[in-house]
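Just dropping this structure here.
For this view, one protein chain was removed and the others were kept in their places.
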Amino acid sequence: MSTAVTNTAPTGERQVQHHPKDTLLRDDRLPHIWCPTCGIGTAVSCFVEALRESGIPEEKCVVVSGIGCTGRVAGYLNLDSFHTTHGRAIPFATGVALANPDLHVVVFSGDGDLVAIGGNHLINAARRNMNLTVICVNNFIYGMTGGQCASTTPETARTSTSPRGNTEYPFNVPYLMEACGASYIARWTVLHIRRLKKAMTEALNKNGFAFVEVIAPCSTLYSRRNKLGTGYDLMKFYHDNAEIRHGANTKDVGIGFQTKIIVGKFVDITKPTFLEKYQGKTTGGGK
Amino acid sequence: MKLWRTPLDADKVRVPHGVVSIIIERCKGCSFCVEYCPRDVLIISKKFNKKGYHYPEVISAGLCVDCNLCEDICPEFAIYSDPEEQHSTAQTKENA
Partner (left out) sequence: MSDHAVLTGEHFMTGDEAAAEGGLAAGCRFFGGYPITPATEVTERMAERLPEVGGVFIQMEDEMASMNAILGASWAGVKSMSSTSGPGFSLMMENFGLGIMTETPCVLVNVQRGGPSTGLPTLVGQQDMQQCKWGSHGDFEVIALSPSSPQEAFDFAIHAFNLSEQYRLPVFLMMDESVGHMFEKVVIPPADQIKLVERRYTTKKPGDYLPFLPDEDLVPPMIKFGDGYRVHVTGLTHDEKGYPVMEQSCHHPLVTRLVDKIKKNAHKIYMYDEHYLDDAEVVMVSYGITARIAQQVVEECRADGKKVGHLRLITCWPFPEAKIRELADRGVKGFIVPEINLGQMSLEVERVAGRGVPTICVPNAGGAVHKPEEIHAAVREVIK
């Protein structure tokens, strides 16, 4: 480990090689692959803090990702981590969580991966109240493959496969999750770092299916196609247009093109998990 | 710091001071830290790092309140702050 510190203090900054969050990161893989001003890195930064605050022992936390820009998160976290195929992070995580209930299993993936190709797994895991923490970074687009239309792309937004503007109705993901029976549902943008961190901490400590939607700019593709400026411009947009409404009726939190984004903690209920119910019905008990 | 009144216990309350550290080569120049620092401690440097990004520089070190906002919002794990005291006792984490 390099110890080189160039101290230009008292007026300047210290130039260093390592970051206090590095112990939870595979810092030998940094800088990461995400574009400049992409919000995924900020979501990971919040997650690292949240994991520390949650009190969960690091070696008992497993992160599972699917495919896509956010699908790369597992590869940057210095935890037991698994990078599955497209859409299948949740069933893989389900196997881990049921085989060893002492593990805290986190699914960290994108909207395309979790809601479109993996949608069946998402709704069924929520329905079962599987003990998982699902962090879904919603960038409104397929980033890794070059900016195609997603099931979360707002209506009229342009993408490479909706060049004249998206004509489909997008998912309102919190509403979907509530309908399926998720125990915890929150949504924040990456601008709301403190609240996002808190939501992630709560989700990590939630017994049951906890879902956090993170609105993050795909500053490269979504923004460019739709002439929304830089990542910083998107952040400014969140600043001006995000409305905190805890306990909002999830029916009302759908996201339109450049419309108000309702954020907050929408659902926080307690009910037995899949495994608790299963073990209650079976003679052998769990493990 | 502008205060609308001087607190009665102003002599006892210590405003935290932070020292900002930057990993220049990780920065991708998004400017989030600069824009969201509540104390305008940072500016974007005229210099580039090896990848060609303008990284942040501290212009008003004394104003940093160690709020960690730059650290948390940075998508690149390229900046953080520490309380100043830490540096007077043990010079840096890296050296400790």
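Letters A and B mark the chains in the order given here, with residues in each chain numbered from 1 onward.
As a convention for this text, contacts are C-beta pairs under 8 Å (C-beta built on N, C-alpha and C of every residue); 3 or more make two chains touch, one makes a residue touch a chain.
All values reported here derive from a predicted model rather than from experimental measurement.
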Among the options A:Ser54, A:Thr70, A:Thr94 or A:Asn166, which residue touches the chain absent from this view?
A:Thr94
Chain not shown, touching residues in chain A
26, 29, 58-60, 62, 64, 74-75, 78-85, 87-88, 90-100, 102-103, 120-121, 124, 274-275, 278, 281-287
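Keep in mind that, in the parts below, only the chains that are shown with their structure count from here on.
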Where the centres are mean C-alpha positions, what is the separation of chain A from chain B, in Å?
27
In the complex of these two chains, what residues of chain A are touching chain B?
1-5, 7, 9-22, 25, 27, 30-32, 34-42, 44-46, 49, 190-191, 193-194, 197, 231-232, 235
For the complex, give me every residue of chain B touching chain A.
19-26, 28-32, 35-36, 51, 53, 56-59, 61-62, 69, 71-78, 80, 87, 91-95
